[in-house]
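Here you go, one structure.
Below, a portion of the complex is reproduced, with chain positions unchanged.
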Amino acid sequence: MKFAIVQFPGSNCDHDAYHAARHVLGRQAEFVWHKDADLGGADAVVLPGGFSYGDYLRTGAIARFSPVMGAVREFADAGGPVIGICNGFQVLLEAGLLEGALLRNRRLKFLCRHVHVRVEQTDTPFSGAASAGQVLRLPIAHGEGSYHAAPETVDALEANRQVVFRYCEADGTVTDAGNPNGSLRAIAGVCNRRRNVVGLMPHPERACESALGSGDGRVVLESVVAAMTATGAA
Amino acid sequence: MTDQAAIDAHGLSADEYRRLVEILGREPTSTELGIFSVMWSEHCSYKSSRRHLRRLPTEGPRVLQGPGENAGAVDIGDGLAAVFKIESHNHPSFIEPYQGAATGVGGIIRDIFTMGARPIALLDSLRFGEIEDGRGGTRAETVRLVDGVVAGIAGYGNSIGIPTVGGEAAFEPGYAGNPLVNVFCLGVAKAGRLAKGVASGAGNPVYYVGARTGRDGIHGATMASAEFDEQSADNRPAVQVGDPFMEKLLLEACLEVMETDALVGIQDMGAAGLTCSTCEMAARGGTGIDIDVSRVPQRETGMTPYEIMLSESQERMLLVVRRGRGAEVERVFDKWDLHAVRIGEVTGGGLLRVRDRGRVVAEIPNRELADAAPLYDRPTRYPAYLDEAQRLDLSALDVPPDPTRTWLDLLAAPVIASKRWIYRQYDHMVRTNTVALPGLGAAVVRIKGTGRALAMSVDGNGRYAWLDPREGGRLAVAEAARNVACAGAEPIGATNCLNFGNPERPEIMWQFVEAVDGIAEACRALGIPITGGNVSLYNETDGQAIDPTPVLGVVGVLDDAARVLTRLFPEAGLDVVLLGDAAPVAAGADGLGGSEYLKRAHGLVRGRPAPVDFDRERALQRLVVDAARRGMVCSAHDCAEGGLAVALAECCIESGGVGARVDLPGPAGPDDGFGVVRTLFGESPSRIIVSAAPAGRDGLLALARDRGVPAAAIGRTGGGRVTVSVAGEVVADAALNTAERAWATGLARHFEPAAVRGSAP
Amino acid sequence: MRAGVFVTLKPSVFDPQGRTIVAALGSMGYGSVRDVRQGKYFELEIDAETPEAARALATEVADRLLANPVIESYRVEVDGEGPPAPPVEPGRRVRVD
C-alpha cells in the first residue's frame, strides 16, 4: 500500500501527510513533484494542505495547471482513491474533479482550531473504516473554507450522498454554532459521483496522534489502507 | 568635497564623516556615502548599545553559536541544535501594520534558515496602546493596528508553513504612538552543520538569489534609527510588501543546497541589503568581495548603484559557493523556479569593491566598514520621574469592597484575558509538532525522531521596567524561564529584544544600561546564556518614548515530550500545591508595585516591582522541572500579572469544568486593610501553582523541603466554582463559567469583523 | 497594450467582505452606501497588435485562470476600445463524471 503525496510550490502540509502515512500508519509514502507527470505506481494520492503558489490569485487556482494534475486526473478516472486536504481540496475544486468552490470564512479571518465533523457517508475509500454518524475532532486551519455551490448542485450532492463530512457540535448535531466558516449546509467535505475522489477542509493528518490533541483523523487514512488492502494492494 | 547637506541627509555626524574620510583616505563617492551611512546607522552598527551588550553572559556548555552570527544556537542533544533569535519590526509595523509585521516575520525566518536550520516555531511579542477607552468602549486606532499586525503575522507565517505557537500581547498608553512588534523564530539543525555568514576562499563565486531588487526601503535602516515624527509620513514609499511564497521557495532551496557541501557561506539581505551582507560576510572571512551591481536582478528600471546597494527588498539571499560547484547550486535553485545569479567573487584584498558594468563605483576596506563603526558611550542620567513613581502610599487608597469583582475585572484585563482572538488566526499546528497548544503556557514543540521537545516563552513587562529598569530586566528573564520550567522543560538558552527610546537622551540611556545589567545578572544567576538578540532604539513619537521594554525569549528542553505540563488542572480530586511563598510580606516584596491590580483598581502605575531572589527562583524552577520529570505533578502555572488569584483561575479556565477550592495563609503584610488584596493580587515572583495526585502530595512537599523551596498544599481541584479563602474565610468566589466568560471576552470583545485595510491584500 | 479584467462574485454568492464594509461604513456615518460588493481587478500588459487581439487574449486568460466560473463572473476592458462588454460567465470547467 503506497501513498503518493503531491508537492506543489507552497505546499506546507506535505511533510505532515508523509509523517502520518509513513510513521504513524507505517505505510509506504513518496513525494511526487508537481512537475512530474506520473505518480510512481501509488495506490492512493494525497493532495496536501498549504498555500500552493502562495494562494495568490485564488486558492488552488494556479496549482491545478501543474503537469502532475494530468496524472492525478487519469488516476482518478481509473477509479484510484484521491484525497484533497484543505488546499488540496481547493485544488481539486479548481480542477473540476470535485464540485463547488470555497469562499472566505464568514468572519473573514484565518481560523485555526479543533472542530467537530460528522461522517455522513461511509462508502468512500476515505471514510469506510468509520461508522455512519461518527463524530471526529479535527483541526481546521484556513482562511477560505466556506463551501459554496449553486443550490441545484448542492441538492444533487445531497441526493447522491456526496456530502461525506459535515461540521457539527461535539454531540453530532448540526448547528450554526458548529459551523466554523459559514459553509453551505455545514459541508466540510464532499466526494465525486464515482466516490473515489474526496476533498475536505479539516486536517485528518494533523489528528493522528493523541500527543497532538486528537487521534480521530487516523480513521480517514486507515479507511483507504483498508480499502486498498481489500483490493490486494497490500 | 561632499556638501554638508548630503552628509546630514545621510545621518552622519561630523566625527563619523571625518572617520569615513580617514578610512578611505579620500572623499567618498555618493555610493560610498550611502554604504557608510547604512552600515554606521544605529540599526546596523549598534553604536550606542554594543559596549553594554558585552556584559551579557554568552557562554555555556550547550552554546554552539553565540552572538555575532545571524542567530544563536544551543545543543539540544541527539546531535541537534536549536537555532533561535528574536527581532523587532516596530517602526515598519506602525507605518503599515500588515506589511510591517509580515516582513518582520519574513526577516527573522531568514535569519534562522540562513544558519542551516529548518524553522519550526514562531512566537510574537506585541505591545500596543490601550485598547479600552476607559468608558467601557474600544479605541478604534488600537484595533486597527492590532488587526493589521496580527493579520500580517498570520499572512506570512501561515503561508510559509511555520506554526506561530505562542507569544504575548500587552496594552499600555506608552505604546500608543509606537507599537512594538517583536518576533521570535526557532529552527533545528544538525549540530555539526551550522551554516555561517562567511565569505572565504579568494576566487569563490558570489551568488545572488531570490526576489529581484527594487527601490524598496532605501534608507530603511537609517529610518529605523531615526526618531519618528510627522515627516516620517514621507518615508511611506519605504514600505515593503512581503512575499511569503517566494520565501517558502528560498527556504526549501537553501536548505537543499546546504545538504551539499558546495556552500561556503550564506547570509540574507536584511537591513542595508546587499551592502550589509557583502561587507559582513567578507569581514567575517577576513577577505574582500568584488561585485558588479549591473548583474543584480532588478525589478525597476534605471536603478543606480547607490539604490541597488541600499535597497531593502525582501526575500533575497547572498551565497558564497566553492569554485567549480556553481552549476550544482544553480540546478537546485532552478528546481524551485529560482535563479541564482553570479554577481561577483571573493577576493584576497579585504576590500568591498562595487562595480557598475565593470566601472568601480565604490571601494571600501570592509573590515573597517563592518567593525570600525564609531562606538558611543552615551551619557546616562537617573530619570527625574523615578523617585516619585516608585513611591506607593496605600493608605491613600480605598480597599476594594468586593475582591471577587476586582478578581473578575482582572481576568478581563486585555493583558490577562484570553489571546484566542490572536492565536486562532495563526496556524499553530502545521508541521504536527505542537504538543502544547497556544494559551496553555509556554509553547512546546516536539522534535520528531527524538523523544524530546522544546519549550519556548517570550516575556517582558514594560511597566515593571519603567518603574525599575534593572528589576524589569531581571523579572523578564525570571518569568520567561519560569514559563518554560512550568512546561517541564529545563531552560538552556535565551535571546533578547531591547526596545527603548532615544539613547541620545541620558535618562533613556540610563534605563537601557540598567535593564541590560538586570538581564545579565539574571542570566548569570540562572545559568542561562544569551545567544543573540536585537536592539531597537528611538522608539519615540513626537518626543514621547515608549516604556523601556526588554523582551526575553527563553528556550528549554524536555527530555521526554510525553511529560509536558500545561496550566490546566486535568481532573477533580487533585491536591493544589503552591510552590513558593504564599504570603510574601517583606517590605516592597508584596508585589503590588507596578501590578495589574494597581492599574485597574486604582488607575495607578506606581511603586517598585517585587525583586527576584535568584537562589529561590533557581531552586523553584529546578524543583518543578524535576517534579515534572518524575511525574509527580499533573499541571503547573506560574503567578504573573494578577497574582495568585488570577493564576488559580487560569488553572481552571478551559480545563473542561474542573474548578478548585483553596485556602491561603495570611492576610499578608502590615495590618493596613490591604492584606487580602496582597495575597490575592500581589505579583511577587517565584511562585508556581501545581496539581498533584493526593498519593504523591507528601513526596512533592518533601522534595520541595529538600530543595529549600517553601511549599504548601492549599486546596483541592473539583467542583464548578473557583473559591479562594484567606485564613479560613472565603474572600473570592465565582462560578467557573463566570470567570471563564470574563476571561474569554476581555480582549475579543474589542474586535469587529476584519476592517478592510487590516485584511490581506 | 493595456487590458483590465474585473472579476466579481456572482450576485447569487454571499459576499461577507462587502457586508462587513457596508456595516463599517454605516457606523462611520455613510448609511447612504446601501450595498458594497468586492471584486478583483487585474491590469494586464499584453503584447498585441490590435485592441481586438488584446481583448481576445485577455478574455481567454480571464476565462481559464483569473476567474472561477462557479462563483465569479468577469468583464474585460481594453484601452483604446469602445464601451465595456457586459459581464461574461466563464465556460464551465466542472466535469461531472
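Going by the order they are written in, the chains are A, B and C; count residues from 1 in each one.
Just so it is clear, contacts are C-beta pairs under 8 Å (C-beta built on N, C-alpha and C of every residue); 3 or more make two chains touch, one makes a residue touch a chain.
Predicted model only: the values in this text are computed from it and were never measured.
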Problem - Formula for the whole complex, using the labels of the chains displayed - result: A x1, B x1, C x2
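Throughout what follows, only the chains that are shown with their structure count from here on.
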Problem - Inter-chain centre distance, chain A versus chain C - centres from mean C-alpha coordinates, in Å - result: 29
Exercise for the section: Could you tell me the distance, in whole angstrom, between the mean C-alpha positions of chain B and chain C? Expected result: 42
Handout entry: Residues of chain C engaged with two or more neighbouring chains
Key = 16-17, 20
Practice task
Pull out every residue in chain B that's touching 2 or more other chains.
Solution key: 753-754, 759
Practice task
Spell out the residues on chain A that touch chain B in their complex, using ranges where they run on.
Solution key: 9-10, 12-13, 15-16, 19-20, 23, 49-51, 53-56, 107-113, 139, 141, 143, 203, 205-206, 208-209, 211-213
Fill in the blank from the handout: Note: in the complex, chain B contacts chain A through residues 151, 154-155, 158-161, 243-246, 248-249, 336-337, 423-432, 434-435, 437, 446, 448, 561-562, 753-754, 759-760
Exercise for the section: Mind listing the chain A positions that touch chain C in their complex? Expected result: 57-58, 61-62, 65, 77, 93-97, 99-101, 103-108, 146, 148-150, 182, 192-194
